[in-house]
Each structure stands twice: as C-alpha cells, then as structure tokens.
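Not every chain of the complex is shown here; the ones you see sit where they belong.
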C-alpha cells in the first residue's frame, strides 16, 4: 500500500516524533524525487499486527517528513514461488508467482529497506525468499552495462523478541551489497529485548518505542539513506568504468583505448 | 610499508594485468588525492608468503594504475593488545600496544580494504582483533559531530583454501558499515578452491591467479571503491543532518529550528 | 518418498560405493530399528534434478547399507505456510498448510539430516521455513517433561556452486542444537566448487562425485549419526534431571528432595 496514514497508532515516543518532524523541516536538500520501498518481511499477513512495522514506522516518518514517496509492503501477503527464475509461473513447477510484481517496485525505487523479524536468531524465511528472488535478477544490466542494482541504496530495520539484529543485518546488508547496492553508514537499526522471552516491540511495557538507541539509530539510518541516494542521483551514479561485465568478458582492450568508449 | 614494488612476483594473469593497466589509462577522473589502506589480516608474519596478499595484489594494481596512494600492512606484524581502550598500554593490563599507530593510518585513509584469510570458515583472529580495536574508537566524532568514520569507503578481499568468502565478508562489511563506513557495490572479492584440502591461491596449479571471476570481481571492487570515494570527497561527504549524536542527545529542537544550524 | 531405488543414477565414485558397502557389512552394531529422515531443502520441485540430492545419496547409501529406514523428501514439494503456529490452516491467514504432515515424520525419526542448497552464501528459504516451523513446536515436551526434540540426532549435508557450506551449517546445526537435538562429531558435509560460477555437483566434469573429501566426510557424518543415535537409544537418552522446564518453573525444591522424583 502507498503510505498515507499509519495502520495502527504511531508508537514512537513523543520526543522522537518531534525530532523527526524538526529535521524534515530543516533538511539540507529536497528529496521529493526519491522513491523508498520498504519490504517488511514479517511472517504475519495483513492485517495482523507486525512489531517490525512498529520500528519501521520511525524510518517511514523520516521519509514522509521530507516528502519522499514511501511504500511499505509485506511480501508474506503475496504468493512468491521458490526458485531463481524471473517468473516461476513460466515453469512447470509453479502455477502462480507474484514475485515479478514486487521486483518491478524494487526496480523503480532509489532506496530499499529490507526489513525482517527475528526467529531463532535468524532473518525470516520470507526475507530469505526475497533475497533469493532478487538474486535471480542479477544477470540483468542497466543502460550502461553495469549490474542493474547499481545506484540503489540499501538498509535494514529489524525487530525481535530477543537477540539477532546484527546477525540478520550482516546477511541482509551483505546480500544487497553483493548484488550492487550501496550501503550507507549505520544501515542497520532495530529493537530486541533482554535475553529470554518477553514482550515484543509494540506490546505494552516493552520499552521499545521509548528506546532512545532504537529511535536514534533508525532516524540516522533513514537520513543516511536519503543523503546517499541524493548524492548518487545528483552525481549520476557510478561511472561505467572498471565495473562493466561485458567489457571485461570482451577483454576490453580496444574499447578502453578508444576514447569514444570512455565512461 | 608504503607500496613500491611487489614483495613477490605478481601472480595475476597476463590478461588481467593488461585490463587493469588499460582501465587506469582511460580513467574518467583523477584519484591521485585518494589514500588507500589495505590491512592484510593474514596469520603469517612478514616476510612469510601470504596467499591473501596474492589476491590483494589485483586490487593494489588497480589503485597503483591511477596513482592513488596505497599502503599494505599486516597487523600480525604488530603487537596489538586486546581490549576496547584507545591505547591499552595506558592500562595496568598491557605494557605495550601498537594499535594507535595503525589507527592513525586508518584515520587518514579514504578507502579501507580489510582483508583476511579464512580458517574454519571464519575470518582470522587478527581481523577480529582489528575490528574490536576500531570499535573502541567509535565514540569519536568528526568536525561536524558525526561518527568519525563517516565518509570513508570500506571493502574486503579474502582468500582461503576452501569455503568462507561470503561468511567472512558478511561480518567485515557489516562491522564497517555499522561504525560509519559506506560500502560500495560488490565490495567483497576473493578466492577459495573446491571443497576439501588443496592448493592455496599462490601455490602452483591452484588455478587462483587464472580465475576470471576472482580477477574480475577484485578489479570491480577496487574501481567501485575509487568511484565512491571520489563521489564522497567531491560532494563533501554526508551532510551533518539527521545523523549527529550530540544534537539527538540534546533533543535538538532549538538547533534544528535555528537556520544557522542547518548543515 | 520411502527410499527404494535412486531417482537418478548413483553418482558417487566406485571406490566410495565400495567402502560404504564394506562398512555396512562389518558394522559393530545393528541399526535396523533406527529411522532416518532426510529433508532436502532444495528449491527444485520433484522431479527436477537436485544436486544436493547427489551429495545426500552418499549418506543415504550408508544408512541403506545397515538397513536403517531412510526417507528423503523435499519440503519444496509441499505447501508450507509462514508462521509459528502448529497448523497455520487453523488461522485466518492461511487456507492450507502441509507442515503438520512433515512434522509428524520429524517426530518419529531418530536422525534428522536437514540439507540445503546454497544461494548467495546462505541456506535456502525452504530450509529457513522448515526451521521456523520446527521452532513453533518447541514448547512441546516429551513424556519426561523435557523439550520434545531431546534424544534426536541432527546433521546437515549441503551443496552449492561455490562457497557457503560452513556458513549454512553453522546456522542449521545451531538451530537443531538449540531446540534439543544432539550434534555428533563432524556433522556437516557437502560439496562446493572453486570461487565463481561453474558446474554444480551432478553436472558432467564438476569433480564433485570424485571429491574424496566430500565422500569421506559425508560417510563419516552418516556413521557418527548412527553411532550417536544407537548410544542415545541404548542408554535411554538424557536423564530428566536438570533439564525439565516445568520443574524449574515450579522452583523444583520439593520434587528434587523427594527421592521418588529422582529421574
């Protein structure tokens, strides 16, 4: 769904909301041309409550405060086939595959937040599936011949009952970087409670929404995504030099020595 | 040591060397103001052969081809104390600590390649120690009040006998991002052989130096580091907006509403 | 499917097959009462070729050589809902859920091999889903009041194009141990090729089936599973002492001081 109003009452603390609002008003640049896609890889289908969406809402509020287009969706609401094909419904294995619809949204975004809940210390199977499907598109190149995810900014917001933000972030940020995304400073944020069972983020008394560290880091994360996406867009992205697979494969000597082929 | 000549014969394939040279000659920008620090976290002290340095030499040749200053050093040659202090020799626990010398080099670089060999599928203990010590400096801020690693570019080159590049890269790239580095596209490269014991990268018959995938990815990695560092330097780095700890801690309302405090 | 004949020609080397056969004939004990379940978490649905099943066949041959009942199935052939419930079809979110059928097979096995292919250095989303669903049953206890997976033996066999056996094994073996499985020595085995794209295990010329390290480790893995399962069954498993949640929650003083409650 295109973001308009929160599906449930905003849970970030009053002070955090005020800071977010203030920062949006005094932003050093305009970000209204940027598109943000937030994939919330919770295991809970809409309209069930997602604690992860509670933490995500902090980042979403930053994006909203500067007028960047921001869409949040839950891949678990879709029927996403297993496999590495572009559209698995074209195979004998699967009769339906909603993935191409999500991939199209990814292809159009400037900033991707790949978010997850934590189970057994690990990212969700939905998040794992999303990464597999994105990986299936990595042979594609952009108009310059670079891998087609070049120029996008990636980050992650995570929530769990206990323990696992960094472990999940390691894999998610690595995967995004490996396929072409640029990762800004402090690109992981989230909330988990003390070791052992206990309340989740949006549960009464969790302390999550009042956690200054979570509020601050999620806010910093969103701003660093905005700053980096702005920079990549304004400078034209990565020069197509030293990073074009087809030129490498061709031995690239003639091309490179020919001034017309300079990036 | 400041790089001048390779400590052992260059092992990259002839074709790879030619491509690297060609790309340097036709570069879209100048990079002579950039400083590259390569920490080779091998377990072997100089002058022992380091297979990891074999793969590193590909990236080093890219940096050399465009005249970027490039220093390679092995932290295992130094006496680095355990702990999170700035200088552990100031504590009762340790009489000596060479870390501050390495940290100073890190503080001056634009691009950091944190490289490792793989043991039991894991980065080396030397690499682990380096990350701990860097973590001990993360309370420091730059002139703008941002965490002091903001604006630096990080990547990793890895070599092992078998299996583990991606696992090590996940942790290394995450750690760098978490403390403020920006991670460019395809920031991990390396070589490992087939499952099981076998020759290491620089051993005769390993196939490593002829591995096109390793040659290409390491070259792309180096170029993406150069492009991103160029971009960050030319645009002035991350605006100090939405990512300044002291302003967050202060509630930041007054500052932010005051136009003079705009970043 | 209950194992009877290989779905495709056995690819293990002649020498490996002979060793496996010999070992079965001279086994130090009988294993015909043991049930082995092999979950092959490939992304390919039956009857597509699964390279992972190629490596699995080595372990399967060991189990078959001693007459242990061995079933291999691919969870991707089933419709497994996301979530932590026992049967997600009982929720409003999902209309169907095949998981309980698989869980029943898990509950009846003595040895579980949770196997996966590797994508982006990570276990498959199918494997991730299996672990989540198993985790959803961990509040259950056995007749002694211990967590209900106590007494089972867990291991993993992995295959990929390149790089990632150990990373995947870390998570799979940890998850199994965390919920109550016992992990025998050398409980991970598999095959991956050299860094970069290349043939998969069952592709002509991969070198996989001839890889002595893979053959040996997979054989050792299977035998260590047999030895440990034998030992756990013969000794009656873990005494219900110091590991019973309900007694801990009750403070357990009276129980423990009462000789009748001794395990």
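Here the chain labels run A, B and C in written order, and each chain numbers its own residues starting at 1.
By definition in this document, a residue touches a chain if its C-beta (ideal position, glycine included) is under 8 Å from a C-beta of that chain, and two chains touch if they have at least 3 such contacts.
Quick caveat: nothing in here was measured; it's all calculated off a predicted structure.
*Asks:* When 3 copies appear, how many make the full set?
*Replies:* 4
Basically, only the chains that are shown with their structure count from here on.
*Asks:* Which chain is most remote from chain C in terms of Cα centres?
*Replies:* Measuring from the centre of chain C, the most distant chain centre belongs to B.
*Asks:* Going by C-alpha centres, which chain would you call the most central?
*Replies:* When every chain is reduced to its C-alpha mean, the one closest to the whole-protein mean is A.
*Asks:* Could you check if the interface between copies chain A and chain B is built from the same residues on both sides, meaning over half shared, or from different ones?
*Replies:* Mostly same residues: over half of the interface numbers shared.
*Asks:* What whole-number Å value describes the gap between the mean CA coordinates of chain A and chain C?
*Replies:* Chain centres of chain A and chain C, defined by C-alpha means, are spaced 33 Å apart.
*Asks:* Measuring centre to centre with CA averages, how many angstrom lie between chain B and chain C?
*Replies:* One centre to the other, that is 38 Å.
*Asks:* Touching at least two other chains at once: which residues of chain A meet that condition?
*Replies:* Expected reply: 171, 174, 178-179.
*Asks:* Which bits of chain C are touching chain A when the two form their complex?
*Replies:* The contact residues of chain C facing chain A are 43-45, 48, 76, 82-84, 93-94, 119-126, 128-129, 131-132, 135, 171, 174-175, 178-179.
*Asks:* Would you pull the chain B residues touching chain A in the complex into a rising list?
*Replies:* For this pair, the touching residues of chain B are 15, 18-19, 22-23, 25-29, 62, 147, 149-150, 166, 169-171, 173-174, 177-188, 216, 219-220, 222-224, 226-228, 231-232, 234-235, 238-239, 241-243, 245, 248, 251-253, 256-257, 259, 261-263.
*Asks:* Quick one: which bits of chain B touch chain C in the complex? Just the residue numbers, please.
*Replies:* Residues 120-122, 162-167, 170, 190-197, 207, 211-214 of chain B touch chain C in their complex.
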